[in-house]
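Next up is a structure, given as structure tokens.
A single protein chain has been omitted from the complex, and every remaining protein chain is retained in its original position.
Labels run A, B and C following the written order; every chain starts at residue 1.
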Amino acid sequence: MAESIRGRLSDLRRDLHRYPEPGWCEFYTTARLVEELEDLDVDEIAVGAEAYDPDDRMAVPAADELDEWFDRARDRGADPGLLERMAGGNTGVVAVLDRGEGPTVGLRVDIDGLYVEEAADGDHAPTAEGFRSETGETMHACGHDVHMTWGLAALEAIEERGFAGRLVVFFQPAEEVSGGGYPMAESGYAADLDYLLAAHVGLDHPTGEVVAGIERPLAMCHVDATIRGTAAHAGKAPQDGDNAIQALGTAIQNAYGIPRHADGMTRVNVGRVEGGTASNVVAERVEAVAEARGETTELMEYAKDRLRRTFETAAEMHGCAADVEVVSESPRADSDPELVDVVADVARGVDGVDAVVPTADFGASEDATFLMRRVQEAGGLASYLVVGTDHPTSHHTPTFDVDERSLETGVEVLAGSILAVAEDPP
Amino acid sequence: MAESIRGRLSDLRRDLHRYPEPGWCEFYTTARLVEELEDLDVDEIAVGAEAYDPDDRMAVPAADELDEWFDRARDRGADPGLLERMAGGNTGVVAVLDRGEGPTVGLRVDIDGLYVEEAADGDHAPTAEGFRSETGETMHACGHDVHMTWGLAALEAIEERGFAGRLVVFFQPAEEVSGGGYPMAESGYAADLDYLLAAHVGLDHPTGEVVAGIERPLAMCHVDATIRGTAAHAGKAPQDGDNAIQALGTAIQNAYGIPRHADGMTRVNVGRVEGGTASNVVAERVEAVAEARGETTELMEYAKDRLRRTFETAAEMHGCAADVEVVSESPRADSDPELVDVVADVARGVDGVDAVVPTADFGASEDATFLMRRVQEAGGLASYLVVGTDHPTSHHTPTFDVDERSLETGVEVLAGSILAVAEDPP
Amino acid sequence: MAESIRGRLSDLRRDLHRYPEPGWCEFYTTARLVEELEDLDVDEIAVGAEAYDPDDRMAVPAADELDEWFDRARDRGADPGLLERMAGGNTGVVAVLDRGEGPTVGLRVDIDGLYVEEAADGDHAPTAEGFRSETGETMHACGHDVHMTWGLAALEAIEERGFAGRLVVFFQPAEEVSGGGYPMAESGYAADLDYLLAAHVGLDHPTGEVVAGIERPLAMCHVDATIRGTAAHAGKAPQDGDNAIQALGTAIQNAYGIPRHADGMTRVNVGRVEGGTASNVVAERVEAVAEARGETTELMEYAKDRLRRTFETAAEMHGCAADVEVVSESPRADSDPELVDVVADVARGVDGVDAVVPTADFGASEDATFLMRRVQEAGGLASYLVVGTDHPTSHHTPTFDVDERSLETGVEVLAGSILAVAEDPP
Partner (left out) sequence: MAESIRGRLSDLRRDLHRYPEPGWCEFYTTARLVEELEDLDVDEIAVGAEAYDPDDRMAVPAADELDEWFDRARDRGADPGLLERMAGGNTGVVAVLDRGEGPTVGLRVDIDGLYVEEAADGDHAPTAEGFRSETGETMHACGHDVHMTWGLAALEAIEERGFAGRLVVFFQPAEEVSGGGYPMAESGYAADLDYLLAAHVGLDHPTGEVVAGIERPLAMCHVDATIRGTAAHAGKAPQDGDNAIQALGTAIQNAYGIPRHADGMTRVNVGRVEGGTASNVVAERVEAVAEARGETTELMEYAKDRLRRTFETAAEMHGCAADVEVVSESPRADSDPELVDVVADVARGVDGVDAVVPTADFGASEDATFLMRRVQEAGGLASYLVVGTDHPTSHHTPTFDVDERSLETGVEVLAGSILAVAEDPP
């Protein structure tokens, strides 16, 4: 790849890095993607509700948060007509290249940022080189800026190199909250995929290493639990209260005690709690944000059911009622060995790749698994690959950054793999 | 009392009602009180740190909250010079009438409002009659507007009627958070009191009823507990976390289980909790707001010590550290029968009083008890009296209101009792 | 009272002291009482089921415990015919003196011992003087040996001194487990009582002091809770278990957290737990022995209901079922002032009484309250009096003992009071 191309990839990634938006609020980001896509020779561009059923979205934030980011995108100069098509949080875009006979191949990249305030000191490269987040409160701290760059550049490369078949690139919103994978998987665009590739940068793999297909992502669900009781004066009439905080204490204690399962790993966490008003009032209402994970979808369901029962009975014990809402979830899906082999072969031939790991455990969760399962259930093959990068600190921290050499590597591995399956279907 | 006086009392009370400020933020209120006091023939006016040692204050809010209310008071037109004397939250004022030989009598009234949003509908008299709170977020929902009016009007009445002795009126800030009683009690102004009267309106006693001296207020302390642990990814590395929410759950459960005490009533409450960030992160930090009460000061201390131990060991159990800070507290103090008799006698002679209850249980907590104990320990007498009022709903609710007939009754009972003890010391 | 009488009282008390039997197992004791009663000129003697309905008994021990004590009583020489009338644990006896026109007066004394092993060293008077418990495992550690002596001697004294009316003496079994008060209260013998006296020795009152009528005994209930779950191998299949021990942990924690009540004192205790089999098995079954008390019967009911809900929901949370059985209970009943006055007057005239306390708090529970309420509900008067004694250590400890001067004092106060109400009904 020529130096100029490298520079273009870097410019694009840095531009996207400057304006990270949270899940279902990627208004400006989507508009930027559409702008880029319109410069390419793409056959079809479906924005928001054109690509998926908005009712399938999960973990959509409240209207005021949507509105705020919508307004900010408009103020930053996003095309008003495009913004209109995303009204209400229907962000994301699907781009299609339709080039005659051949398999249908999907590529999924995610586009949302995180509520992490990016490091401002000079040791942090994005700050030193002038592309630090400009939102003040959000950051591409998980590398989705890289993923979007990969998606655009792989599309361009394939278009340029020629390709017989149909390529569908999913620029998926709301991965961090497991909210966008499901609507994309339910979309008509995902209906007839013969192959699906998804990709992530880093994940503790160094520059030069490629994992051809990960295994064992944890199935996961996010849960919002609200416990409603009855307020009372804690000094004068404690017996008149139905103490939501006491119920919460019971629920927390027992949630972590949900039995381990012989079939594999489970996880439970209550990650945030808030409730009650003052020291002298028996708390009327508390909210907890929790999650359950499992090595398989069944194990996640097991933990989720127990978590629900725990909150409900803890509430009942204290005369309260619990409302346990599953905000979002993602299943487990493993990479298919046949497709993993293709990716591994391609990766071995890519400049700068010095280690190809056939497969590795994922250890966390990803809602690309909805798309993978959709494809696999219809008889297709899927693989979720990792392109290593030297990252100075962990994902999701204020000082996360990538080695930009991974930009080109990712494009080559993805474009090469797509072309390979089109030419010689595994 | 002439109709015109009644009208003046009502006007004053309504004016004060319009601008309730929270504890240690009573900048505008204090300025208004000083303005009124300057119109009276008072011998000494001590504002804020002139009246007490600021280091003795308890439950002082954070600087930004102080600043906000300070600025609002200035914007509303409070005298800048006065405001300067209150900088940093040194609100409240002590007024002295020094009229020759005779006993030193203290009168304590409290001046702070509550973070309750006042009812806006027409059924609520202050709204219907145009004196609803104008702050948008706070309310005189406990009748301290009435108490201040009593303090000013009793001072005026005594000045007018003539009096031999020294009268010290404490306009005390921050009663609702038990923050202002201690500095007032430690003040030099409280050093040589022969008698102390404190008063409350309402408390479920109807218009026309006076309780000459309450008994058995609960001793109380407010506690802020912070639990600090270690964040970790709840899916990838739960064992690396020191889970502050799990520690909180343990602390809540065990706080309510602190053993009952044979010597009398105790109370424990965890009234507010907040902490953690997201469902997939082991919580690094949580905060809880709690309280302990007891029928005696010793019982409160017992419950407080156990509460501290509970938080500290719960934190230790989960590898966390707990910081348990006693934000404020108030002891128990009972009314002295000799002084109660004086008040009862006076009350029986006041127009509009149709029932005098010698004494009644208080059931809640009050930091006037600091002043009462100071006086009692120095050999003086104290009484905390209640002037009944028909109140449509409970104290501390958005629709609380008083029967303004209680304004005059309160003034007459207080001024009459002060004059009585001056003339014929019990 | 003559020295010889004093000696007789002491001999009788020491004889009874030697053979303490637990609740509903007082076979030998009852036989001894009947033997004594037959020596007196008594008009009616009702043993066991002749006195009450066995179905009304509460807290009856298991058959093997009953059998063991039955056999021991037989081996010790109790009359076989008498024993037969007590088969199945129908112990206790009611004796009646029917002497013509006059009020019906009841006297209740309790007869059971405790599972406390009596001190064997020489500092302990019963050991030094040769009347230590001979059972090896039980002890009259609460003074019921004294109470029985009072009952017999008062009966004798009244018979001798002459009396117009009907005297019913209840020698009640199973007071310590709150099991015998209810059947005695439901008995026909309790139906038409105009007055009832019950009495206790000691309770931290010294020799020479008499409390004429106690107040505020705590209402109480004993509860047996069984939690049933599903066993599973804790290593291989923890998820297959429904963990009764985990449910128990939740129940314990939350039982102690049952909210305090503004109406007065409540108590909750889980005093014994047992369950599970081995470290590697998820526990299938646990049992807990608990109690709830309250300053009033209503408060006890409040605590009992919450305790039940706590066990049931804790079990449900862990997939288990809880069976919460109320084994026995006793209500609150206070002494009637009119009868207290009579007792106080009599006590003031008794030799050796140097302090008469009209009334005092009881602080614990007593199932004599069933009898008291029965009488009070029928319009009669009841009083529960205390005859002080210097006791070296606390009730219910291995070194408890009494000052035998209290024997005569008790007889005189009880007999005197009964004669007084018969002569001059209050």
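The working rule: contacts are C-beta pairs under 8 Å (C-beta built on N, C-alpha and C of every residue); 3 or more make two chains touch, one makes a residue touch a chain.
Keep in mind that what you see is a predicted model, and the values were worked out from it rather than measured.
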item	value
Chains shown that the absent chain touches, full complex	A, B, C
Candidates A:265, A:326 or A:357 - the one touching the absent chain	A:265
Of C:283, C:324, C:339 or C:407, the one touching the omitted chain in the full complex	C:283
Touching residue (missing chain; options B:90, B:149, B:226 or B:253)	B:253
Residue, one of A:253, A:280, A:383 or A:399, that touches the chain absent here	A:253
In chain A, positions touching the absent partner	253-257, 259-260, 262, 265-267, 363
Where the missing chain touches chain B, by residue	236-241, 243, 246, 250, 253-254, 257, 259-263, 282, 302, 309-310, 313-314, 316-318
Absent chain, residues of chain C that touch it	218, 220, 222-223, 233-236, 238, 243, 245-246, 248-253, 256, 267, 269-283, 286, 289-291, 293, 363-365, 396
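Everything below uses one rule, namely that only the chains that are shown with their structure count from here on.
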item	value
Chain A-chain C separation of Cα centroids, rounded to whole Å	69
Residues of chain A touching at least two other chains	236, 238, 243, 246, 250, 253, 282
